[in-house]
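This is the structure I want to talk about, given as structure tokens.
Coming up: chain A.
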Amino acid sequence: MSDQHLLLLSILTPFAGAIGIVLLRQRPNLREAVTLLSATLVCIIVVTIFMRFDNAGLMAVDIAEPLPGLKIRFEIESLGMLFALVASMLWLITSIYAIGYMRQHKEKNQTRFYAMFAIAIGSTLGIAFAGNLITLFLWYELLTISTYPLVAHAGNKKARHGARTYLGILLGTSIGLLLLAILITYNVAGTLDFQQGGILAGKLDPAWSGLLYALFIFGIGKAAVMPFHRWLPAAMVAPTPVSALLHAVAVVKAGVFTVLKVTIYIFGTDFITSSGANDWLIWFAGATILLASLIAMIQDNLKMRLAYSTISQLSYIVLGALLATNTSLLGAALHISMHAFAKITLFFAAGAILVAAHKTDISDMGGLGRAMPITFGAFLIGSLSIIGLPPFGGMWSKWYLGMGMVETGQWLLLSVLLASSLLNIAYLLPIPARAFFGKAPDGTTHHRIKEAPPSCLVAMTITSLACVLLFFYPDPFYELAMDIGGTK
Partner candidate 1 sequence: MIEQNLCLLLVVIPLIAAPVTAMLPAGRTPWFFTLTITWLCFVLSIWQLTIVLDGSTISYELGGWAPPWGIEYHIDALNAFVTLIVSGIAAITLPYALRTVENEIQRRDTSLFYAVFLLCFVGLLGIAQTGDVFNLFVFLEISSLSSYVLIGMGQRRRALTAAYQYLIMGSIGATFLLIGIGLIYAETGTLNMQDLHQRLQPILDHRTVHTGFIFLVVGIALKLALFPLHLWLPNAYKYAPSAISVFLSATATKVAVYVMLRIVFTVFSIDFLKITSTEFIFLMLGAFGVLVASTGAIFHYDIKRILAYSSIAQVSYMVLGMGFASTLGVTATVVHMFNHALMKGALFMAAGAIVLRIGSSKFENIYGIGRQMPWTFAAIFIAGLSLIGIPGTAGFISKWYFMLAALEQQAWLIALVILFGSLLSVVYMWKIFEALFFHRPTNTSPPVSEAPLSLLLPMWTLVLANIYFGINTDLTVSVAETAVRLLGITAYHE
Partner candidate 2 sequence: MIDTIIGHYNYWVVILLMMAGFYTVINRGNLIKKIAGLNIFQTSVFLLYISIGYVNEGTTPIIAEGFTRYANPLPHVLILTAIVVGVSTTALGLALVVRIKRAYGTIEEDEIHDKDMSL
Partner candidate 3 sequence: MLDTFIDITLLAFLTITAIAIIKVRDLFVVIMLFSIFSLHSAGLFVVMDAADVAFTEAAVGAGISTVLMLATLALTKDHDEKRPAHKARLPLLVVLITGAALVYGTYDIPSFGDPDAPAQAHVKPYYIEQSMRETGVPNTVTAVLASYRGYDTLGEVTVIFTAGIGVMLLIGGRLTRKRDKEDDR
Partner candidate 4 sequence: MKHNLVLRFITKYLFPVIALFALYVQFHGDYGPGGGFQAGVILSVAFILYAMVFGMESMEKVLPLGLLRTLASTGVLIYAATGVTTLLMGGNFLDYDILSQLPIQGQHIGIMIIELGVGITVSAVMLIIFYAFTDRRNYD
């Protein structure tokens, strides 16, 4: 099978899976088998693509040409490869987790859940392999829309309201700002293809480049740069597997992935630094890092705290893109994978706590760690990786991000980075600490509470082990990330 076929197959498999899921709605066991099967298939296909991947020969597939000169095109390059690897691996793990979670939690509309989940992953792969900006935009919108039912899953007023915020901001920014930015780009450059070195250099007046770049950064609402971050906390009404995969990995990473793509292949790093397009935008990212961390501190709801933590972490990646040096881009790309593994672990744990102990507030979790040691152990590992301590994968990305700041002499930003790491410690570590060593607030014990369902535990264990593994063996991601910076 040729690479082209594999590529298309990787995107189509989740959609085929969605159809199978809908068809088998009367047979839950078979339906879940289809989910697992397609997740496994996608994982195998993407890994196969990765094994064969050789950055030297970019390979592209054109599907159609809806507008003259604008094709629907897929191609594989290292950044997309990295993103696809992360997404497909984590989909498999999340599927295992979701089955246990959804059954234990007795959620309704499970068919819709699994089907939309599969479509969302298909869209994510579409984003990862998009060969030009218009194709990327297509999948970007499809991802927003396909995740909407997942956010509105519960169907009650709170869920509808949260979903409305979610959709309003994501669609609003993408139509109002991103589309405008794409159109201006097309108008100026005459093409939307991703090219090494960018397509805007020499065509766009540098004075305007800052404005256009801002349209992109804020238009990509999924990157959750303040003030367009509100959708992420709002989306926490969704079932936990959704929060885990989509709002720690697929959706948000699609956002920062797009930022990176635009930075590298539309503007080009040289053009950004020479035109000063990034001058003032870095402060938005810097402010987001700090503010979101501070807000996370005061959240008592665990998922909300994690959501603000995500906002903060996303801006690391945006910042890495904005600095536009090889090292910072390397850090940014690495952080896509490192943060994904760590944050998904945290969300898995949060979901496990909800399912097993029916608790959502951190203040209620005192002493819970003794009843659920595996869950909180995984949580601890995830936290440490997020903070960026060795021996966990999160250290690498933070290291390169920091190096990027040093290279560019952005000492103030470096201090932001360090301060935020301290804040990470302050808002993440007390949770496992309280769970292991604290007491329940009303003095009751948790002897009735048992560990989460086995499939949840398995998933958590895998991801937390991956956090450790990535410290010692980050090579696959590292090499891919190296390619995009051009340091190879």
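In this section, a residue touches a chain if its C-beta (ideal position, glycine included) is under 8 Å from a C-beta of that chain, and two chains touch if they have at least 3 such contacts; residues count from 1.
In picking the candidates, the idea was that all candidates are chains of the complex that A comes from, given by their letters.
These figures come from a predicted structure and were not determined experimentally.
Colleague: Check each candidate in turn (1, 2, 3 or 4) and state which touches chain A within the complex.
Modeller: In this complex, among candidates 1, 2, 3 or 4, chain A touches 1.
Colleague: Of all residues in chain A, which touch candidate 1 in the complex?
Modeller: 63-64, 66-68, 72, 134, 137-138, 141-142, 145, 149, 152, 155-156, 159-160, 163-164, 167-168, 171-172, 175-176, 179-180, 183-184, 186-187
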